[in-house]
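A single protein chain has been removed from this complex, and every other one stays in its place.
Presenting chain A:
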Amino acid sequence: MKNILKYTFAVMAVGFVSCEPEFDTPVTDEGFYTSGTADLSNYVSVGNSLTAGYADGALYITGQENSYPNIMAEQFAYAGGGEFTQPLMSDNMGGLLLGGTQITENRFVLAVDANGNPGPVRLAGTPTTEITNKLTGPFNNMGVPGAKSFHLVAPGYGNAAGVPTGAANPYFARFSSSESATVIADAASQNPTFFSLWIGNNDILSYATSGGSGVDQTGNFDPATYGGNDITDPNVFASVYSQQVDALTASGAKGVLVNIPEVTSIPYFTTVPTNAIPLDAATAGALNAQFAGYNTQILPGLVQMGVITPEEAALRMINFSAGQNFPIMTDDDLTDLTTILQGAPFSLPEQLAVLLGQLRQVKSDDLIVLTASSILGTTPDPNNPQGVIGVSIPLSDQYVLAVSEQARITAASTAYNATIEALAGAKGLAFVDAKSALASLANGGIAYDGGVLTSQFVTGGAFSLDGVHPTPRGYAYTANLIIRAINNTYDATIPIVKIGNYPTITLTNN
């Protein structure tokens, strides 16, 4: 009888272990989700900071964990996807060390100041990611913050010795397979079965974020001669991009190509209003009196002399009024009048001539960059309360992306995007129109189960505190876009994520 009980309970015990509840069709069953005609077993992502999971002005672990390739790989795992490795940073501070010296800043966090106002500040502390500590790869995520299209095919881009001179990239130096390796070769040598390629953003973005202070290199086919803030020639882009797609598809891999969004969709350019200067009537009148001679005599005189066109003269008129005003700025696309104004018939003193040399007011269709918010309206010289930036001291050109500069960016990105979409078509690859997607974020936003995702700075949810890179929720939205494109192109049924489950900005007081 004791034996009966013993056996009864033994059978029961076995039963409980094996009697987990089973769904009729478990999502974990092979075949519930499919990869269609794609093979997701070895996914390699190639790109720049967006692919790396960069956010809040730095690369850090939790950002990398929420990179769009990592989110996609987690969903790929339901449809035959394999392990996905990333060159994780050493901490969540985000700064880089080279030989113990910090070379990039820590991340932004949202802190509350003494007056109770929240705002982005750099996280205090000493970072621990030393770029000369080489990681053992290869890594599925080959996103390299800062990389432009031609950098991916540049030998030596991962050589730590080249970092101080700008010849190499500190992020790639951490995990390049050799000092002479290229990003694209390190990616292709992993024999990916599936890849994503999102590159070209920085080919226009650094020009944009620097307020157009670089050079539009369209027509110059030698990227070795480019400066950091220059616009890459579209033919150079097309050439290197095509090489990259060829390298990634060489062993038959399927993949997805993502195009380049408009910079005007991101809060870095849309947060600071163009008419940020409040003036009362008395101050506006006093300022107008000071510029009266410039407006009514000097500018018409210059037109008469044929130095500038009537259109440029109109552009250069300075006019203030009670209420919100456009700041004054230096625009290096204007004719430089500094020398002429010091000569006859104007004979202005040098200081005034320099001030007026390339002066105009910001126009409503210019874009003021986010970093201008901390200087606009300030008095840099405490001994001169009259010296107000934007009112009596022109905003430097680097803070304003002028209409003319926007046009160069649009021209280049339109050309890049044509290359990307054409290659996707020619190679039968999935194509993601990130440009349209970001435009809809900026124009009304995207509804999700916890609200509306918009590109509003800090509160919109899509963009991190650097105003350029997405939050984890923004990256999740991106991952869904790409998954949908893959599903359409390859008859796959990879599940999307709920973007409301992904965080936005991080709160921390130093």
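By definition in this document, a contact is a pair of C-beta atoms (placed from the backbone, for glycine too) under 8 Å apart; a residue touches a chain by one contact, two chains touch by 3 or more; residues count from 1.
Please note the rule applied: contacts and distances are computed from a predicted model.
Chemist: Considering the UniProt annotation of the chain absent from this complex, which name among "Arsenite efflux ATP-binding protein ArsA", "Transketolase", "ABC transporter permease" or "Outer membrane protein transport protein" applies?
Modeler: "Outer membrane protein transport protein"
Chemist: One chain isn't shown here. Among A:Thr85, A:Gln102, A:Gln456 or A:Thr508, which residue touches it?
Modeler: Touching the chain that is not displayed is residue A:Thr508.
Chemist: Tell me which residue among A:Tyr33, A:Tyr54, A:Phe150 or A:Tyr241 touches the hidden chain in the full complex.
Modeler: Candidates A:Tyr33, A:Tyr54, A:Phe150 or A:Tyr241; residue touching the omitted chain: A:Tyr33.
Chemist: In the full complex, which residues of chain A touch the absent chain?
Modeler: Within chain A, the residues touching the omitted chain are 1, 5, 8-9, 12, 15-16, 19-24, 26-28, 32-33, 61-62, 65, 75, 78, 92, 109-112, 116, 118, 123, 449-451, 459, 473, 495-498, 500-504, 506-509.
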